[in-house]
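Only a single protein chain was left out; the remaining protein chains are all shown in position.
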Amino acid sequence: MAHAETQTASHHFTTTGLDNRKVAIWMFIGSECMLFASLISTYLIYKGKSVVGPFPHEAWTNPATGQAFPPILDIPVTSVSTFVLLMSSLAMVLALAAVENRGKPVPPGLSGKILSSSKLWLFMTCLMGATFLGFQAYEFTSFVHEGLTIRTNLFGSSFFTLTGFHGAHVTAGVIWLGTLLAIDMKRGLQPKDAVWVDIAALYWHFVDVVWIAIFTLVYLIQ
Amino acid sequence: MAAALPLLLSACLGGPQYPNSTFTDHTDFNRDASELWNTMMLWGAIVFVFVEVLLVYTMWKYRRRPGGPEPEHVHGNTRLELTWTVLPAVILVFIAVPTVRSIWRFQSGAPANALQIDVIGHQWWWEFRYPEQGIVTANELYLPVGRPVNFNLTSKDVIHSFWIPQLGGKRDAVTNRTNHLWFTPDSVTPNAFNGSCNEFCGASHANMRFRAYVVSEADFASWAAGQAQNAVFPPPAPDTAGGASAATVSNPAPAQAPALPLAPGYMFPAEQLPAHVVPQTPIPDGLVIPDEVLAAGDPQRGFEQYNRSLCIGCHRIRGNPRSPGVIGPDLTHLGSRHTLGAGLFRNDARHLAAWIKNARRMKPLSSTSMPAVGLGEIDPFTKQPVTAALGGLNDQQIADIVAYLLALK
Amino acid sequence: MATVAASPTYTTAGARRTGIMDWLTTVDHKKIGTLYLHTALFFFVVGGVEAIIMRWQLMRPNSTAVSAEVFNQLFTMHGTTMVFLVIMPLSAAFFNFLIPLQIGARDVAFPRLNAFSYWVYLFGGLFITIPILFNAAPDGGWFAYTPLTGKAYSPGQNMNFWVLGIQILGISSLAAAFNFATTIINMRAPGMNLMRMPMFTWMSFVVQWLIILAFPVITIALFFMQFDRFFGTNFYVSAAGADPLLWQHLFWIFGHPEVYILILPAFGLVSEVLPTYSRKPLFGYPVVAYSGILIGFLGFGVWAHHMFSVGMGPIADTVFGVTTMLIAIPTGVKIFNWIFTMWGGAIRFTTAMKFAIALIAMFTIGGISGISHASPPSDLQQTDTYYIVAHFHYVLYGGAIMGIFAGIYHYFPKWYGRKMDERLGSIHFWLNFIAFNLTFFPMHYAGMLGMPRRIYTYDAGQGWETFNFLSSWGAFLMAPAFLIFIWNFFRSKTRGEVAGDNPWDAATLEWSIPSPPPEYNFAQIPMVTSRYPLWDLTHPERMKDIPHSMDGWDEAKLRTGEHVTATGVHEPDVAPMHIESERKSAKELGIPMPNPTIKPLWVAAGILVLFSSLPVMYAGKTLAAFAMMAVGAVMFVGFLYAWLTTPMEDAH
Partner (left out) sequence: MAHETAGHPNPDHAHEHPTWKQYKWVALILTVITALEVWAYYIPALVASVFFVPLLLIMSAAKFAIVVLFYMHLRYDHRLFRLLFTGPLTIAMATLIALLFLLARTGALHVS
């Protein structure tokens, strides 16, 4: 994806005048809707069906060992990570705008300078994505310490799989954006490269909206 | 003409040469399903004949002829297209309405007076329980004529599907779920039917059959009373009591069931069995135990041998406290069954002996299911010969056990 | 047409490879189509031999020709092979070969992704097929119901190959679907608006959407199964409280759209064949297109008709029964539109036409039996019996395979420049037609007379012997029929009658260029004014009352004409519809072609290695498995990076 300028195909005639890659990424996102719908429905279906705890929102005492498990989900921590991911979308739109507007007069003042720095915003997006992943890593490890693994019960299996798939998407996104950042550092992204940033951004926002759904359906609704 | 076709068809296919035909009217369920089928086949036949005749006519009429005119270019015709959108829709209404009616009649709850039967699917046999009568049996069902029966189905392992084609539709037996199926055998004279498992459930899916006997109320009551009691064998035999079988030593409870004066209950008479419910599956080579050996089998010795063998770990014989197993079918009244191994073999001494000798060759089984027991037999899983140390039995011992089990009427 | 610039400077990377390397590195959609075609025909023989062995076993009661174990592998692999390795790829062969030609494009939107799809398919196909040689093939049925296919009840490696194999094949299908959908949306020639697309392209478009929306669901269901088998999760473990129906629902949410994925391309092909040999345009084109969309859309709302016996309750039974019946309407519309396409025509009974007509006749039978299972109380007597087997072979073989045969006979001349032998074709058709009905018609009876499906043996005296005997002989006759076809196919490539550009006097763009088409397809991208562009040229008198317009031309000119020189980028030079008969090289014409590359193949190989590590892990060889994973990951990432950083075409 790197050397966008050599991808002459992107400049070929297209029927709709739209870029092939952008059409494709939207279809990919449509496909991902079905992917996450399957994951989320499985989680919701299995929510009340675990035979043993721990559970997301209720405390549980193991009748065999007498060990007590508190409700497992940590809302405050997840709220923070949710916020971080949301804000990464803001950084992402700014990065795209900066690339698209490159070459145009920069608005006066410091804020103008900041706003037109695609490197900064790409970096911020990556950073926030990575922060989100850090939170998730923390969450996963603490769950494992508290006695919930992917094998423990249906809740564990479907929870880790759902959030893990989302995490994998975030990881892919961070790598993708990181590559764009590297290119930007090396030679500077130009408006003609905007479509590369655009499709990465669409993907990134989509991963964000999926989290919006997950946060409500998995974490908040009991 | 098209109308007569399906009716005619289903009438022929209900005949005795097709003993598992679904085109029967033995139960309310099947009458309903047949009616639906006839409706659908009627419309289906009309559509079929119409389409194919139209197609063939078109092919014939408009075949290219030398020097024929250049076809006129027609791009469509809204009125025609509307017609063939609406007409099928109308036909579908005629199919959908009785369908929905029938769904609500047979897919919502069974009548309150229904006889309850719990059906539990196992790889690869059927466990049947009559909770009200306190009966647990396997692979053979008795149903009273004229009373609704409600099957409550579930499974111990994988998904199975319960079906008696002549009596009613299928229902799956699913783990962690209980499904229901009900019908009333209200227009059958006493008769025997085949049943099968219809959901692929592994190696012996094809061999997961069963039998259903529809009998009169009185016979049903007699059968139920017989099945409900403990095994009536063995009768108290003073000279063997001192034989100090392992059973009596380790188990203070008497190894014998209390000698109930009860006679065995009703059993569907063998002579009345229609040919198709008598299994014809051949015994694999080398498993047949000679008849003379079988004839010499002694039930009392067999009882003791049985109690000393691995059988007891998996099989239950009520009234024989040494034999509490739950993995395999309940053998309490094995002698009262006509078939063996989930409808695969006749239940007689030859087949039973061969079964015990090497069940895994008689029927593809799983590695945790009934092992080969005959001394020197090669177990298909371990590929090792069965030795005495592994609990292997010689032909005579097997013949004794056979005699014992067949005595359990 | 503004720019025929100086010939581009080709780098060495652009040099054409020869021999086997040509095939391994090709990114030409036509060649990839050829690869798909041959691979799928190979797998058809595999699936067919599996079927024949099954029929040999079932010919008589209590037969012991094969063991239960082997039989279960046979039907599982037969179903899996026919669905995933035969019909889908045969359709893909036509997507590849035809879509760009039909819409007037030089290639697909992402040519290298296209090569990748093929290689993933090939590797996935081999991965799932080879185990049968070692008696270790999947044995859980083509829909692999849990919990039977879970680790507890299928502890062997068998089902690992299935779950991983289908996952691999899914990657291929999804990649291809994004590619073709983008191609159809975005690569159409000027003037080729949606309502002018050839019907095959239309139906393919619907199919790509079905794939895009249905495959993610099976992907997830398969991931759950993989996690259960390899990592000890509980998605389908009853003891942990799992619901065995979850898999069934997820599978059929995919599975039902899948059956339309199988049939719609064949519908598209016969929609090309029937008008051509009737010398008439397709009757009611818009309705045929819309009904295809409607079938696809409704296809997402009927999945539970495969589950009427699981006890979903009366509401669900009602809803799914009725939605299923609704599909008869748009399908019927197609049937009647086809018949009326023939009506009033001058029908030439070529082999292609015979197969197309056979589709109409045979699919109708399968459709009617389909409606008879749409009624749940009635389906309870039918489900999981041979009646169902009869239904789906009538729609799959009588529909999809017949349609694809029609397509092969019809497009062979375009593909290879020569016609297939008509006499052999006719023998193939009749033998096949008779054998097909002999095989599958009796199954209706066997099923309604109580014979369950997926049984390796049955007892004597059940009233099924005659029907099974007939079915088996029918199946044995299918083999010679297919062998005749294969002989005809390979012989005609070199010895068939030379065809010319448009041997059948067809109407669509692909017939306006030489046969076989040059690598760049169209020397000049045609500008289209109507639905039947070629008849506009060859039979203008016929085209009088059909709407013509130059929609889309201005925009196209705008985007090709003036701006080309400004950016120095090559645009296809566009010309009003014409017939191309010269065959020059791309170089001579100055058309930049994508460079051949082997990288997609290596990326696909990386995926294969990655997936293959899991059975190794399952066998307890953890270290080796990790090593394979590392190698696979490096191959995958490395070659992907190399692929993405190599320019697709030479810069010039």
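To keep things simple, chains are lettered A, B and C as they appear, and every chain counts its residues starting from 1.
FYI, a residue touches a chain if its C-beta (ideal position, glycine included) is under 8 Å from a C-beta of that chain, and two chains touch if they have at least 3 such contacts.
Keep in mind it's a predicted model, so treat the numbers as computed, not measured.
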Which residue from C:Leu24, C:Ala316 or C:Val631 sits in contact with the chain not drawn here? C:Ala316
Per the definition of touch given earlier, which of B:Asp25, B:Glu52, B:Asp118 or B:Asp348 contacts the omitted chain? B:Asp118
Tell me which residue among C:Asp243, C:Asp459 or C:Glu580 touches the hidden chain in the full complex. C:Asp243
I need the residue numbers on subunit C that touch the omitted chain, in ascending order. 185, 212-213, 217, 243, 245-246, 249, 253, 300-301, 304, 312-313, 316, 558-559, 563, 566-567
Subunit A residues touching the chain left out here are 16-19, 22-23, 26-27, 29-31, 33-34, 36-38, 40-41, 44-45, 48-49, 75, 79, 82-83, 86-87, 89-90, 92-94, 97, 100-101, 104, 115, 191-192, 194, 201-202, 205-206, 208-209, 212-213, 215-217, 220-222
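Criterion: only the chains that are shown with their structure count from here on.
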What pattern do the touching chains form: line, ring, star, complete or other? line
Which of A-C and B-C has more C-beta pairs touching across its chains: B-C
Interchain centroid distance [CA atoms averaged], subunit A/subunit C, Å: 34
Distance between the centres, which are taken as Cα means, of subunit C and subunit B, whole angstrom: 40
In the complex, go through subunit C and note every residue touching subunit B. 61-62, 67-69, 72, 140-141, 145, 147-148, 152-154, 238, 241-245, 278-281, 283-287, 309-311, 313-314, 317-318, 321-322, 325-326, 328-329, 332-333, 335-337, 339-340, 342-349, 357, 360-361, 364-365, 368-369, 371-372, 374-385, 445, 448-464, 542-543, 545-546
Under the stated contact criterion, what part of subunit B meets subunit C in this complex? 13, 17-23, 29-30, 32-33, 36-37, 40-41, 44, 47-48, 51-52, 54-55, 58-59, 62-65, 68-77, 80-81, 84-85, 88-89, 92, 95-96, 99-100, 102-104, 106-108, 123, 157-159, 161, 163, 165-166, 168-172, 174-177, 179-180, 194, 196-207, 209, 275-276, 279-282, 364, 366
Partner subunit C, residues of subunit A touching it in the complex: 1-3, 6-9, 11-18, 20, 23-24, 27-28, 30-32, 34-35, 37-39, 42, 45-46, 49-51, 150-151, 153-154, 156-158, 161
